[in-house]
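Missing here: one protein chain of the complex. Every other protein chain is in place.
After this line comes subunit A, so read on.
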Amino acid sequence: MSTTASAANKSHHASLSPITSSPKNRRRSSSIISHVEVESDEELNDQNLVPNLNANWVHSKGAWLIHICIILLLKMFFNVLPGSTTELSWTLTNTTYIIGSYIMFHQVKGTPFDFNSGAYDNLTMWEQIDNGDQYTPTKKFLFLVPIALFLASTHYSKYNLNYFVFNGVLCLIGCIPKMAFTHRLRISIPGLTKANI
């Protein structure tokens, strides 16, 4: 009971205070790996104001189908490139899909719509999907796509060791950020990325 009382008290202050969580985001740590802190009551309130249009569209069946369509189109495009071999076209398809989906799901933070006063600004799209729940149907589907793509590509082509290792690493890049233990995890490389979230 005492914890709920203090939480209620906190939220009361938060609603009165014009200062929001921004000082918290300035947290600088020497560690390379850090976690995004859990939102304040005020931020959660803003997140729940309206449905999150940025994350909710991925649940529709068309959104699932479009992944397969894009992969097929990419494969067709790289097939007709002059001088393309089977191995090269599969590798290029794999590379394009993985990098594209990485940027979309794990690189860009926040939402393009301004309905929440920036309450999602610290979260990637993957973290916004299903409000951070893990192993939901959509997340399972999106997790299986890069693995299936890798298995298909090794099957239909005769990769040499370099191709195999390259595609294998790409597959890991596609999978690891989607796993439960990387939820809200940020890796900052000194000199390359900013230490603050």
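Throughout what follows, a residue touches a chain if its C-beta (ideal position, glycine included) is under 8 Å from a C-beta of that chain, and two chains touch if they have at least 3 such contacts; residues count from 1.
Convention: contacts and distances are computed from a predicted model.
Only one of "Eukaryotic translation initiation factor 3 subunit C", "Signal peptidase complex subunit 1", "NADH dehydrogenase [ubiquinone] 1 alpha subcomplex subunit 8" or "serine C-palmitoyltransferase" fits the UniProt record of the hidden chain, and that name is "serine C-palmitoyltransferase".
The residue touching the chain not shown here, chosen from A:I71, A:I98, A:A119 or A:L170, is A:A119. Within the complete assembly, residues 13, 16-23, 25-26, 42-43, 46, 114, 117-119, 121, 131-136, 140, 143-144, 147-148, 150-151, 154-155, 158, 164, 168, 171, 179-180, 183, 194, 196 of subunit A touch the chain that is not shown.
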